[in-house]
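One protein chain omitted, others in place.
Just so it is clear, A and B label the chains in written order, and each chain counts residues from 1 on its own.
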Amino acid sequence: MRLRKMLAGLAFGVSVLAANAAAAVEIEYWQYVFETRVKAMDQLIQKFQAANPGITIKHTTFPYAEYQTKVASAVTAGQGPDVVQLFYGWVDGFVAGKLIQPLPKDAFPHDKIEADFFPIVKAMQRGGEYYGLPTAVRSLALFYNKKIFEAAGLDPNKPPQTLEAFLAAAQKTVKRDSAGNIISEGFTLDMAGQDHQWWREVLIRQNGGVPYTDNDRKVAYDSDAGLKALTFYTDLQTKHKVGLTGFMDEGQAAFKGGLAAMTIDGTFRLGAFASIKSFEWGVTELPADAKGMRSNYASYFANAITSKVQGEKLEASKKFLAYISSPEAMELWLQVVGELPARRAAAMTEKNLTNPIYGPFLKGLEYAHTTMFVDEAAQRQTAIDMVNRVLLQNQDPKASLAEAAKAEQAIIDRATK
Amino acid sequence: MTPQITLSGARSSHTAFRPSRIVSWTLLFLGGLVMVTPILFMLSTSLKDASQVYDLKLIPASPSLDNYWTVLSDGRFLRWFLNSLVVAVAVTVSNVFFDSLVGYTLAKFRFRGRYVVFIAILSTLMIPTEMLVIPWYLMASTFGWIDSYWGIMFPGMMTAFGTFLMKQFFETVPDEFLEAARIDGLNEFTIWWRVAMPLVTPALSALAIFTFLGNWTAFFWPLIVTNSRELYTLPIGLSSFAVEQAIQWEMIMTGASLATIPTLLVFLLLQRYIVRGVMLAGLKG
Partner (left out) sequence: MIAARAKSTRLWDGLSLSHKRVLWAWTFLAIPILFYSVIRFWPTLQAIALSFTNWSLMRPASFVGLENYTRLVQDPLFWQVFRNTFLYLIIGTPISLLLSFAIAYYLDRVQFMHGLIRAIYFLPFLTTAAAMAWVWRWFYQPVPIGVINGFLTWVGLPQQPFLRSTVQALPAVLAPAVWAGLGFQIIIFIAGLRAIPTSYYEAARIDGVSEFTILRRITLPLLKPTIVFLVVFSSISFLRIFDQVYNINFNDPGGPLNTTKPLVMMIYQTAFKSFDMGYAAAQTVVLFAILLVVSLIQLRVLKDR
């Protein structure tokens, strides 16, 4: 393709220019805009530059909505960053497109990575090479409204620990008007939020199944466990009527507005919920099944080195990447952003574990799973559609589940072809 | 003889009191209320703090201008505002000139290939911008236009929309006027600029308003072509309030309200030209 040749030419031109640059090495770092993340990174860069006088870091940020498009089009044209932040679920595409390079083993020995980081970092491994390292990780937990709990006669300091207790609490806290319309939810149903992860990595496993096999390349939820998990979820609306998809538009809005007793959400929501003034809320681990088995979903943004980087810039990028995934950086990140450290030793401190907010999330990390998405948006969509078919079109859950499994398998097959 | 052109003020000269007028006025007014309600909600939300956003009351419990101070005290907002202004004005000027020139040519000249040129230009409306972004980006990066005003502006310097609009309006201009000017010995460029253009002021003003607005709210291309925050246009800057997983709606509404001010000013400034009818005098077979 002519286009490709043009790109290659451009990339070459840019690298020649780069090689002729001044003695001080400047490398460019890209991440998306999120006020606290930008602030934390600015502080990290300042510290890094003070310790490494020969290196300057240019910090560039973009709005989240089109961040991925932006990175892909810039790197394709031979422009863009040296060190880039990416969602773990994008790594397949980035590796296939040769946008990022494997982390050099001299600076990032695999045994060290595997010993120090949480196991979910495995999701950055392709063909025996690691392609990036996270600073922070996220997991899910159950948020609950203490005011509503108290009003319903529940102990605001004893949130439900099992699915059974969870359902009972939801039934106690839901409020309906005389016509039967829900006016305050017991639990928010929002598949487009985090519920699809809850269903996929938690409920299916608690019902004795697995969502995928073969390194997440084969869909395995079209099973008895998958069906039980799906009906448990849809029953919340159709049978128990403790929540309504689309109520207050989003689950988090309903909770924030004080019109939902419980919601499942991630660490990234802590900032938004911190502005709640009208009630107190608490966090607890995702409910366990009858046998006490728990599961969770963890995810992260990782930092990677783009494929065009070499020579001096590569050395500088290695140093920078090592610094932003050091325990010191993680400590600062936790303080400024409120995201959990990706290294086990930095995360599992006594102080963090007893923190009423971080504690439940950290405990979740220990038994969390990470779905290896090939196309995160499309795969989430299949789960949203599966639930919608049951709730809006009264399709039989079994049929809907089979349809979803088929559609998702097609997406995976196409991407890994 | 050059025809005389007079511009009339208010339209109908007969303002006699009629019940049907009252009925149509009332209906128009009620329709206007429906039109404006969503905008009132936008303004009301911009006066709320984060904890009240979801109470959805039209009158905020404790209205405050804090969001406005937050947005305005961020120095970058003014910079983005300025960027949008520069881009929108420059592109508008270019469009008013070129689109009307092309529209005039297609409407008032008879030559082989005219319809083909018209359809070819019109066909550019039919490719979604999303598919053009990658070629444009490569073009911009080849010529070093990335991260510059020109890079943001170049794809929109002429549009099929404006050309089509102006062509349609030039078609309403009677040929006799142009012929009269030709007999007076004016060259074609002067005829277009001096005689034809004043006759389509309403359409020109409409074109200016729409082009300004379109560029003022443009999001996708400016985002792709700019790297530094100093060059963001307003919509991109505002989208930083829509961060991952959480959108600060009260801030979006504040930004959106502020962003409406210049477009409203442009509209108020230009609308009188749209409204001012063109009365053609001296038009007798």
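The rule is short, and it goes like this: contacts are C-beta pairs under 8 Å (C-beta built on N, C-alpha and C of every residue); 3 or more make two chains touch, one makes a residue touch a chain.
These figures come from a predicted structure and were not determined experimentally.
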item	value
Selected from A:Val84, A:Met248 or A:Val283 as touching the chain missing from the view	A:Met248
Which residue of A:Pro81, A:Gly193, A:Gly226 or A:Gly282 touches the chain not shown here	A:Gly193
Touching residues (missing chain, whole complex) on chain B	8, 10-12, 14-15, 21, 24-25, 27-29, 31-32, 35-36, 38-39, 41-42, 45, 54, 56, 98, 101-102, 104-105, 109-111, 114-115, 117, 119-128, 130-132, 134-136, 139, 154-155, 157-158, 161, 163-165, 168-169, 171-172, 188-189, 192, 200, 202-203, 205-206, 209-210, 213, 217, 235, 238-239, 242, 249, 252-253, 255-256, 259-260, 263-264, 267-268, 271, 274-280, 283
For chain A, residues in touch with the removed chain	1, 3-4, 66, 68-69, 72-73, 76, 93-94, 96-97, 99, 177, 179, 181-183, 190, 192-193, 244-250, 375, 377-378, 381, 384-385, 388-389, 392-393
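By definition in this document, only the chains that are shown with their structure count from here on.
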item	value
Inter-centroid spacing, chain B versus chain A (mean Cα positions, whole Å)	40
Of all residues in chain B, those that touch chain A in their complex	49-51, 53-55, 133-134, 137-138, 141-142, 146, 220, 223-224, 227-229, 236, 239-240, 242-246
Residues of chain A that touch chain B when the two form their complex	3, 6-7, 10, 32-35, 60-66, 69-70, 73-74, 76-79, 248, 252-254, 256-257, 259, 266, 268-269, 271-272, 275-278
